[in-house]
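Take a look at the structure set out below.
The complex appears here without one of its protein chains, the remainder shown in place.
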Amino acid sequence: MDTYEVFRRTGHKEPFTHCGAVTASDPGMALLLAKECFLRRREGEHLWVARRSDVHSFGDESLLQIGTDKTYRYPEGYRDVVAKRERARARAAEVAAS
Amino acid sequence: MSAALLGIVTALGDDELVVGHRHSEWTGFAPHIEEDVAFSSIAQDEIGHASAYYALAAKLTDDGADRLALGRDKDEYRHAILCERPNGDWAFTLARHWLYDHADALRLEAMEETSEAELRGIVAKIRREERYHLLHADIWMQRIAHGPVEGRRNLMDAVGRAFDDALGLFEPFEHEAEAVAEGILPVGSDGLRKRFLDQTSAELDRLGFPTHMISTADTEFVASSSGDLLVEEEAGDAVEHQGGLGGRSGRHSDDWSPLWDDMTKTYRENPGARW
Partner (left out) sequence: MTYEDRLEGFNEHIASGGKVETNDWMPDDYRLGVLKFVEMHANSEIMGAIPEREQIPHAPSLKRKMSLTAKVQDEVGHAQLLYRVAEDLGKSRDAMFSDLVNGRSKFHNVFHYPTRHWGDVAIIGWLIDGAALVTQAALLDSSYAPYSRVLKRICAEEQLHLRHGEDISLELASGTDNQRWMFQEALNRWWLPIIHFFGPRSHPDKDLLLRWKVKTRLNEDLRQEFLDRYVPKVLELGFTFPDPVPYAEGEHWLIRDGDIDWEPLEAVKRNQGPETQRRLGLRKDVFDSHRWVREALAEPAVHAA
């Protein structure tokens, strides 16, 4: 008997999400049981099961933290675009005048 | 309105209702908690199928589906005796589930060609759910059959006990001759029974189960002077073979009366009530 993690997906926009776990003897049984335990209200159109032992994680999740400034990865890192447009237009005007 | 159609649809509804009733008794007690949830869905499906059949029958007779399901007298029900047998243990339940759903799959497949349009529609919907029932039954049978010897033996015994009763699913319906003539039943009960025997003996063979348990159950149906099709008992096996038969003409086992009482008493004690 193994613990199988259950994933479901619906529609075309979102990927699979984890929704729980079943205890089963093999993948075929796990799918059968997961269907009724987690999709009996049609919460998913697609179903995956994977043995818990095949799911891995970092022992120390502080590894996932961000240390130094990474604002360049976010839209917030580019908030000064309005000011920059002004500067660029002003410089263009300068060039045109000369 | 065809008496033959009404008879068939009511009998099919009765099969589904009674077997669904039995399946629902496991809710809260199944031997594996996720399976409890899964098997309960199967129970609900069967009752839902019964509802669809009864709705059609009710339409044909200006009656009510609930009245048909829960308001008829004990001897008016036409389900096969297999359906009314008590659940026993998980081995018997599994054996009955496997046999019933294999039989149901065969008759539904044949009925996709029925001349009755509305019945065709119901059959198509039911078949979709039956695929899960069959997969479920097959996976469980394989798991137990290929597992430790205790479970395997329990299951083999149970299949042996249930098999004779299962043949009652292919006892001819009342008005079967007309039903076949009118195209309501594209394949008669006798033909379906042969398919069932072929299919199940092949499956049981694959599972490594002895097939002697089904070879003694090959009975012939002959016409009687009344026009009904009767079972010609093989000498010496008469009592056992009779065990599973009679349901299609309303002759049930001792297991039926308490079930009928439980299932119908609230409805009958409150005639005309809304729930």
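A and B are the chain letters, set down in written order, and residue numbers restart from 1 in every chain.
Operating definition for what follows: a residue touches a chain if its C-beta (ideal position, glycine included) is under 8 Å from a C-beta of that chain, and two chains touch if they have at least 3 such contacts.
No experiment lies behind these values; they were computed from the predicted model shown.
Undergrad: For the chain left off this view, which of B:D62, B:E150 or B:D254 is in contact with it?
TA: For the chain that is not drawn, the touching residue is B:E150.
Undergrad: Taking the entire complex into account, which one of B:L12, B:A50, B:C83 or B:A137 touches the absent chain?
TA: B:A50
Undergrad: Give me the subunit A residues in contact with the hidden chain, please.
TA: Output for subunit A: 1, 20-25, 29, 37.
Undergrad: Provide the residue numbers of subunit B that touch the chain removed from this figure.
TA: 17, 21, 24-25, 27-29, 31-34, 36-37, 40-41, 43-44, 47-48, 50-51, 54, 65-66, 69-70, 89-90, 143-148, 150-152, 154, 206-208, 259, 262-263, 265-267, 269-270, 273-275
Quick note on the criterion: only the chains that are shown with their structure count from here on.
Undergrad: Distance from the CA centroid of subunit A to that of subunit B, rounded to the nearest Å?
TA: 48
Undergrad: Which subunit A residues qualify as touching subunit B in the complex?
TA: 22-26, 28-29, 32-33, 35-37, 40
Undergrad: Where on subunit B is subunit A touching in the complex?
TA: 32-35, 37-38, 40-41, 132, 135-136, 139, 143
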